[in-house]
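Mind having a look at this structure? Questions to follow.
A single protein chain has been omitted from the complex, and every remaining protein chain is retained in its original position.
Note that the chains take the letters A, B and C in the order they are written out, and that residue 1 is the start of every chain.
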């Protein structure tokens, strides 16, 4: 998961990377004390494109800072309102660069990306130079130097970038970061490099060896609404969409495949919900139903599971339990297939449910029911 | 440098290692709130053997905790009084183990040490089992398992130890620790492993990539007295001894060699002072003289430098400057040798100093002067 | 023929005494997989359903000639178990676990490379060569022997698709789940290279997703003059940009990641692109016909 800019900068500072001496501003706090003016007042949100959405305001004095804070606290970026702001000193920049370390399948591991022109338009410019590393201990300064030779002509700057890149790579590996991106990385008038912005994406699954990641996951749960929280706590992957046919599925690919088919048959999926992760997926359906039953935009629930290691007899029994517990009258359409699917009809018969033999017929029925609702 | 137990435990907790939920106690603070009784009240000092010196006191209630705190704050361990105490819950221990990861020349890098019997008598028992790793990415759980097979019969415990050892190894490498030692590592009644004590020694020279190390170095300077601080800030290595002939030397081996010779000729060295580190060693002699001149136990100063990269003409000129600046009348004996030593006599002549041709004659004169003082 | 796996693989199960390990011995052994050994530290000397259990992969390989490993240990332990199997001499290691830190996968891949071995997974259903052997929990009835090589980023989707092919009479040489993580033991490009060399595989079905760069490799392969015909289904048409759809790699981060861009690129390079799941059989037939 992505952490906030000020958190990313604190991590970078702790590993010897230069970052501006910023001040955190909380809502309703008294006039924040900053080290001097002007400052860049920056909304701390996870969604991208903040710069282009007015999420960074220059303030030349205390009054302007206060006004900027008021404005940013009342603005939404993506679907996210900032809970905190960062006021960084406005530094005299000589040049804006782009530097990141990220995970890359083709590189079989980590990759360094560098562009001599950083900033908010990085995605529309020339693609960054790419140094594939693989396993972290394979980083070689001289290999990165060879990659940068034609891209960055200023050799003193180049050497600083190489040194910094190794710091980022080692940090990404040590702290289980998927991505550490510095954009812009600024060269100040005195030649020093400083991270004006920072984006860090943690590897969720390293939570057992990194207390920061654990805390971020807990923060994510805290921010979720109560119904979603129970489902997230089960390890489910849930993304709300704007349709009315909710999907409880297993496996990311299968879930997307079913979503696409709902659309193809004229319906609109209400969510992506992959309920397969976690060891207790059969019991885990309970919070999924609770969440979707409580969601007023959901008209129909389609359960579509094609299991290998997940056994369909257990899923069918779980469905029986869940149907017995539910208070909602929203219709549920079932399509189970996979290991022990032959045992499903007998179980379904005991509570009058029907198991569709194909995804097509299940989707068609769900679409029909949604229209009728 | 070594950090305090509570700092080490905080670092371990941040990387997913179980440590007791302790409470910090500062001197003069109000009655500390702990999570429950009994607690182990532990002096936070860097010197070893704390347990045997009464630095850990069990307290069964608030009054006992207060008494323990008062006692520990007024006790010296080695030459160190605790500035803070740690009150840890007193846990139901099933067994005490020993586990550490440290640097080892023969291993060409890191080594894991494990003993099924931990605790304060670890050094007098059977030496721990040893798994040499070398470079950190060469750690192999199955190799460690083979080392532990005959040492630790409880295979479930063994598996936990292996998993923890890898965590410590990765942390040592990522955070530039010379040593991470958990002694005792306790197995609780429920089978869980928890670090009851923790010792971490940082690699001083990694300060540029680890802000913790930088902060610890700054703490070290802060704790030093003002005169020592200037010398330490130069990068000098200073250890106070109980004699009266102060030594300003260059190179650790040469300095010890000169100390030993002072002793052999009937004198007593007042310090180990290796003034060679750092790029400005010639200018760097100034704080060394200031410190030693101000030290009432020092009667004579012996300057003994045998330089290769350090050029003797520059050292001689620095001595001239320092002698001109000094207000102290303490005698100084010189023995410079090495690169450009041929230029020394001419420089020394300009301020009436004599350069001894051999360490023997210099030491003899220093011993004579110390006796006469 | 098939790729990577058939009855000649001598399979070692890491974590054989756990629930998954035990089930695998029965289920997979029943399918035809040659399961020869298991490893479970502390439990060496016992057996699981007749399969001998060893203290270490080295001991297991030495005693049984195991050359292939199936890893069933909790995610934090997969790295150690997989590398142990690789260094004991296993040339194919399958790890189905999800929830694995990507750094661990990177380290396993590096160990595999250094030892001339191959990892399949993680976060993958495994691999099956229908009628011969399977390494994973895929429902066997979905698969049948035939000429189609199948590569999938997603488990359930590979069952769903293979069942459709099977019901339509289109069998598979091997179905390999390359997994949903950003770093894979075996990439689409590597799986394609293997199918390319397999004489029995006449056409290839690729089951992909939004996000990641695997699909670029598929297009690149299809563009080769000597390529076998490729059909492909890309799911995630209805996924909103910027959201991770379950798989760590399934995220539309930039234009090239989107469903539209991927299907366009694939079609441009001669891939038979399925419009959705219902179109699988038709495009598979097109690919097979093109191979004739």
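Convention: a residue touches a chain if its C-beta (ideal position, glycine included) is under 8 Å from a C-beta of that chain, and two chains touch if they have at least 3 such contacts.
Here the structure is a predicted model, which means the values were calculated and not measured.
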Review point. So which of the visible chains would the left-out chain be touching?
Key: A, B
Check your understanding: Out of B:272, B:285 or B:334, which touches the unshown chain?
Key -> B:272
Practice item. Using the touch definition up top, pick the residue from B:36, B:253, B:296 or B:352 that touches the left-out chain. Key: B:253
**Study point:** Candidate in contact with the missing chain, chosen from B:99, B:173 or B:369
**Key:** B:173
Practice item. Return the single residue from B:248, B:288 or B:359 that touches the missing chain. Key: B:359
Revision key, fill the gap. Of B:151, B:237 or B:323, the residue touching the omitted chain is B:237
Check your understanding: Which positions on chain B touch the chain that was left off?
Key -> 47-48, 78, 103-106, 108-110, 123, 134-136, 138, 173, 176, 178, 203-206, 208-209, 235, 237, 239, 241, 249-257, 259-264, 269, 272, 274, 276-277, 305-309, 337-339, 341, 359-360
Study note, to complete from the structure: For chain A, residues touching the missing partner are 137, 140-142, 145-146, 149, 155-156, 158-159, 162-163, 166
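Keep in mind that, in the parts below, only the chains that are shown with their structure count from here on.
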Check your understanding: Whose Cα centre is nearest the centre of all Cα atoms in view?
Key -> A
Study note, to complete from the structure: Computed over C-alpha atoms, the centroid farthest from that of chain A is that of chain B
Point to revise | Gap in Å, rounded to a whole number, between the CA centres of chain C and chain B | key: 52
Study note, to complete from the structure: Cα centre of chain A to Cα centre of chain C, whole Å, reads 26
Exercise for review: Averaging only over C-alpha atoms, locate the centres of chain A and chain B and give their separation in whole Å.
Suggested key: 44
Check your understanding: Multi-chain contacts in chain B: which residues touch at least two other chains?
Key -> 137
Exercise for review: List, in ascending order, every residue of chain C touching at least 2 other chains.
Suggested key: 76, 107
